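In this view, the complex is presented without one of its protein chains, the others remaining in place.
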Amino acid sequence: MIATEFPLWATLPASLLLVIGGLLTVIGSLGLLRLPTFFARMHGPSMGNTLGTGCVLIASMILSSALLHRPVAHEFIITVFIVIVSPVTAMLVMRAARYRTRVKEERRQQGLQREQE
Amino acid sequence: MSLVLIVLLPFLGSLVAAFLPSNARNAEAWLAGIVAVTCTGLVLNLYPEVTSGEVVRHVIPWLPQFGLNFHLRMDGYAWLFALLVSFMGALVVLYARYYMSAADPVPRFFSFLLAFMGAMVGMVLSGNLIQLVVFWELTSLTSFMLIAYWYHLSEARHGARTALTVTAMGGLCLLGGVLMLGEVAGGYELDRVLAAGDQIRAHPWYPAILILVLLGALTKSAQFPFHFWLPHAMAAPTPVSAYLHSATMVKAGVFLLARLWPVLSGTDLWFWILCLAGLSSLLLGGFAAIFQRDMKGVLAYSTISHLGLITLLLGMNTRLALVAAVFHMMNHATFKASLFMAAGIVDHGTGTRDLQRLSGLSRAMPITATLALVAAAAMAGVPLLNGFLSKEMFFAETMFAGEGPAIRIGLPAMATIAGMFSVAYSLRLIHQVFFGPLAEDLPRVPHEPTRGMLLPSALLVLACLLVGIFPGYTVGPFLRTATQAILGEQTPTYSLAVWHGLTLPLVMSFVALLGGFIIYLLLYLHRRRSHGHAPLLNRFDGGRTFDVVIIRLIRAAGLARRTIASRRLQSQLLMIVGIAFVAAALVAWSGDVHWGAAQLSPVDPIFALLWVVGGACAIGAAVQAKYHRLAALIMVGGTGLITCLTFAWFSAPDLALTQITVEVVTVVLILLGLRWLPRRIEMNDARRQTLRAKARRVRDGIIAVAVGGGMATLVFAVLSRPRMVDLSRFFVEHSLPQAGGGNVVNVILVDFRAFDTFGEITVVGIVALTVYALLRRFRPAIESVGLPRAQREDGARGTQYVPDPTELLPQGYMMVPAVLVRMLLPMAGLISVFFLLRGHNLPGGGFIGGLVLATAVIVQYMVGGAIWVEARTRIQPLYWIASGLLAAGTAGTIAWFAGRTFLTSLTLDLDLPLIGAIHLSSTLWFDIGVYMLVVGATVLMLVALAHQSLRSYRRPGAVAQSTDIRMDSRVASETQEAH
Amino acid sequence: MMPLLDGAIWFAQFCFALATAFAAIRLIRGPGAQDRVLAFDTMYINGMLSLLMLGMRSSSTAYFDMALLIALFGFVGTIALAKFLLRGEVIEP
Amino acid sequence: MEIIFALAIGVLSGSGVWLLLRPRTFQVIMGLSLLAYAINLFIFAMGRLAIDRAPILDPGDVPDPTLYADPVPQALVLTAIVISFATTALLLVVILASRGLTGTDHVDGREGEA
Amino acid sequence: MRRVPPIFALVMLAMWLLLNSSISLAHIILGAVISSLLLLAAYPLRPLQPRMRRGPVLLRLAFKVLIDVIRSNIGVARVILGLTERGKIHSGFMQIPLDLRDPHGLSVLAMIITCTPGTVWVELSPDRSMLTIHVLDLVDESEWIERIKNRYERALIEVFQ
Partner (left out) sequence: MNPLLMHLPVMPVAIPLFAGAIMLFVQDSRRTRAFIAVGAVLAQLLVGALLLYMTTDAVLDIWPKGIGVYSIGKWPAPFGIVLVVDRLAALMLVLTATVASAALLYSLARWDRVGVHYHPLFQLLLMGLNGAFLTGDLFNLFVFVEVLLAASYGLLLHGSGAPRVKAGLHYIVVNLVASLLFLIGVAIIYGVAGTLNMADLAPRAAQLAVSDRGLFDVGATILGIAFLVKAAVWPLNFWLPMTYSAAGAPVAAIFSLLTKVGVYAIIRVGSLLNESGVHGPFGSDWLFYGGIATIAFGIIGMLAAHHLPRVVAYSVIVSSGTLLAAAGLDLNALGAAALFYLCVSVLASGAFFMLTGMTERARTHFADSADTAPLPAETYGAFGSGDSDDPMDTEDEVGIAIPAAMAFLGLAFVCCALLVAGLPPLSGFVSKFALLSAAVGVAPTAQSAVHSWVFVVAMLGTGLAAIISLTRMGMRLFWSVMGRTTPRLRVIEAAPVAFLILGCVIMTVVAEPIMGFMVAAAEGLSAPQTYIDAVLSADTNAALAAEAAR
């Protein structure tokens, strides 16, 4: 599969990080399915966002550096972007969800009132 | 040369006439008269040549590739007709000068009259059958205009239309026939065709040729069953009727039949068709003429009858009959034109042409009465007038027309009966108009017309008399020249004498005279008050049938249009998809498409899993798109992501990059649009439950599955075949050394096939301009004009929220996102420049870079709001687009200055101190053009959509009042000032 | 030692594909629009990780750019969707 | 892999065609989007499938075309993606205009049968 | 006069060099030119510039956050996989009073909270004094308040205010 030979110092930590990253991410996404409410589900994917991605990026840095025989760190930019960007998404999605559940609840209660009258 | 003049002069005259002032009655008449007289003179001048048997010609090459030359050819027969047309034209012009009212806009009249004359002469002189058809159709067109001269009258319009439709249809048939004739004869030249008679008659196409040519001739000559247009054409001004509908145009059909007589005649088919058509016209026309109320109606039906007589003669397949036919053509022209003129004089003098109202006019207008009497007598076939002579010949010919008792006895009998009709209607015409007590209640007081109006009629009557009394001296030589031109050596001997002894034809003539008198007497006694319709025939009104046919045709066409075409988009798409599928399937099936033999790669379960996701998203989108648009959009986005991964998987990084950026922008774009598509409420729609709706869904489902299967099959068929490497070999080999780029895909885009990219960015630019233009006139759906429900319900930024361009950060929940997203802007800019600059060697390029920058700008709009952003910066997307196009264009043209072709890449290697070697290429300039255009176009489209919200902001609560928005930041600055 | 790295890469990639599938299930099932938006965002992140894995598999740095773009712009779609849910329009006046 | 690729295109085009034949404008635009994916993958497939062979050359590489994925279909797909992006944008705006002017989101501008 | 914090320009330049994986002079010059042009062009849309002091504090904070992220990842994984002792989790909203007012500081706090699985930033009151967060495994509110105020907010106030 991989044409290039990597030195051991790169292979071992990279493999470990990849396995951890993969597991964290898949567990996080599993949370999307398993957790009961939307607000609880919000927490699942952030596992993949943070540590999962971090592991993979570090693994990538190690492997690229080994490949090119010099330190490669451009994966760091991805980390920066993810860190900057994820609060924006989280805040807006959260707020939208709050608004929608509130409205839904209000409607439900209006409906109940109307039924009572 | 004079031949050309004869044809050309009338057309020139027509052109001049059209530009004369509308009240220049005299100038017009002088012009037309001079033209007609000159033509007559020119024709007469050619008599010596023609009578010696010579054929005068003039050939101008025109379309030799198709054997088509402008060929004027005058032999004796053509000469006779040319004379008829031009001389009669001169008389009619004189007559018309006095007939047309001073208030009539005569330029149009004389212009078309002259054009008609030219067309008629051209037709007669055509030495080429196609050219003949051209002039033939021209006579139809000019006669259409002349009939409709008084187009404010509904009969005029209707009559003109009927005439045109029938005769033009005949003309088309004639064209078809002539084309076949030319094919068989090996050319369209009349001489060639005339020489190929035997060949043509023996050819298997002969019946078709004959029928087509006869359709042309019979419609033009108003023969049964196409006769009906002629009476309707009487709505034309009387000079027109006299000229076209008696003397010239209706003769075109029989003229042609005689012209082609040596080629087409002599067969049974010819005999039967022409005899039946001619006889029917002869009898029916005569019969119907008896009962008309309108003077011109009588004359029109009489014309049908007389033309029937000529047709019948032509159909008899004997040479003497042909001579008689040609003779009667001349005679009929003289007396009928004269009668029309008389009818016009009566109409003019009294204000009516109604036979029942008119009476005793011989007291008021004796000269007219005399002239009409003589002409009518000629029409009735009274001895010592020209009509008598040709009718005598006709009677004689009927007896030898064919074998068998039915024909031998029947035909003469019929001819005699027709003669009776002729006598009867002539008698009626004269008696009811000119005899009896003078009518009192006429619209005008009857009076004799001016001499100018009488003169033409008088000349014609004189001709009737002269020919009738001295046929051998007057018409004899001309007739001989004419018939010799047709029959050549085989011209029969005949004698033109008033007295041939007491022959059977003479007896028939007298029987006809007597019988006609009796018929009129009976009619006069019993049916004084005619309704203008002939008994028995009333139900078979050709004109009405024609109208019904036309209307039925139009209705049927409407019905057919609705049946075979749909204006529904779904049907159209179904057609396209279905036909493409069926056609491809048929070809595949007949071409035996099967899998190739290339080795397949092993399945990777991860990839399979990804496409389970992608497929599920696609199907989910298909299911949800009607009521849950947002869900469908998200699912389509999911499919797009998987597509992007697939590109990346199979070694297409540029594609993956482009796909993902386009994907994001598309989602934003459609979301911007969803704001203006009001929600669809899912309800238990009864219409969805009907059997038809269900059937349709099943059908569409089957089609969808079939198309999907077909596409999969095609893809697999290709994938299982070995790859074609020729093109990629060239690109891979030349990419680095000669184009200077390592990323072959990008090199293809900006160098090898830069022209594609050139077009592609133009498309993007065009679309942006269109979107912008369309949104300027955007009228949103009423339900969506107000603030979105979410904003009304969510108190955080209430309905009265006013964006403040001076505030540094948005208040409330948007504050933190604004801080972060604004921080991202320069970084995104950096990334976009990065992609732009490195595209040539690694994935990237102007398009991706441009989309990155555009997206970064759009996100600023999302967090800051349109007004805030535009108050702080002026983005001029249009200029970006224009600059992008110009940059790409100049990158192309710059090569010209190096003597290279468009879009050839030029490179410049600089070695700068400190920095080192710098490699500049015109492809980078090109890519910068792409970049700028994409930035401009994307921003323009998205922002133009976003700007639609300004209307609800500017008029909170207002409904559908705003009509226009302005694009640039002027809006923002205005609102800024307003606060 | 190569099989180890190969296996790790394959495993991680499989995990990301599976995670994508989980997200897709949530995307299709809903029930709320917010669930779909969240799932969409998750799919993008997982997609980015998959791309990085492809890059590692082929020892190519070309895939890094795609991951970069998703990191930078994957969120744009999400916040547009969220804003649409929240405000009824993506770009307000 | 080929069979999965083919099936993927089949599913995309099937869903796209189904949506294309629906009466609502939004369904049509979604259908066209799906079809565009399908067609892009289709064109791409004409260069056959190649893993780890991105057509990106380094100066030292042997320019052997069989070592690289076919770049031609990739370039064609790029053009096609861009064009379909542009036309989707235009269609969207026309759909909005049509909804506003006709009062319905039916593709024919008037409510037909379901 | 427009003033862009030099630190931001340096970040941009670093990013450019990272992207191009090169520290050649040509790239430094090019990167500097492009970065400054972009920063100038983007300035109108970024009217509020951060004021930062005491960079090292930020580094220490980053290290602390990294530890917290790893810990909470494990915690959330256990919750998802159903490995918690209680079996049923109890998640909910809670409010934290804040002293931090600077938008950039608040942004960094938002990043931290978002990046830590188990907590989500929900809402900041309009006067920026009260933060609502959602916690997946909400056992003891005061513990969370303590953690955010002491571990994160204090350092952020030091840097940004």
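Here are a few things to note about the model shown:
Chains: A, B, C, D and E, in written order; residue numbering restarts at 1 for each.
Throughout what follows, contacts are C-beta pairs under 8 Å (C-beta built on N, C-alpha and C of every residue); 3 or more make two chains touch, one makes a residue touch a chain.
All values reported here derive from a predicted model rather than from experimental measurement.
Looking at the complex as a whole, the chain kept out of the display touches B, D.
Touching the chain that is not shown, out of B:R567, B:R699, B:R874 or B:H919: B:R567 (per the contact rule at the top). Summary of contacts with the chain left out: across B:A32, B:A78 or B:C173, the touching residue is B:C173. The chain not shown here is touched by just one of B:R73, B:R161, B:H245 or B:K336, and that residue is B:R161.
The omitted chain makes contact with just one of the residues B:F421, B:F478 or B:F731: B:F731. Touch with the hidden chain on the side of subunit D covers residues 20, 25, 28, 32, 35-36, 39, 42-43, 45-47, 72-73, 76, 79-80, 83-84, 86-87, 90-91, 94-95, 97-98, 101-102, 107-109.
Quick note on the criterion: only the chains that are shown with their structure count from here on.
The chains that touch subunit C as well as subunit E are A, B. For subunit E, the chain with the farthest CA centroid is B. Inter-chain centre distance (subunit B to subunit D, centres taken as mean C-alpha positions): 39 Å. A separation of 66 Å divides the Cα centre of subunit A from that of subunit B. Chain contacts: subunit D has residues 51-52, 54, 56 touching two or more partner chains. Touching two or more other chains at once are residues 15, 19, 107, 110-111, 121, 123 of subunit E.
Chain pairs recorded as touching, per the definition above, are A-B, A-C, A-E, B-C, B-D, B-E, C-D. On the side of subunit C, the complex with subunit B involves touching residues 10, 13-14, 17-18, 20-21, 24, 27-28, 30, 33, 36-37, 39-40, 43-44, 47, 50-51, 54, 58, 60, 62-63, 65-66, 68-70, 72-74, 76-77, 79-81, 83-93. For subunit A in complex with subunit B, the touching residues are 81, 84-85, 87-88, 91-92, 95, 99, 103. Those residues of subunit B that touch subunit E in the complex are listed here as 808-809, 811-813, 815-816, 819-820, 822-823, 825-827, 829-831, 833-834, 838, 860, 864, 869, 872-873, 914-916, 918.
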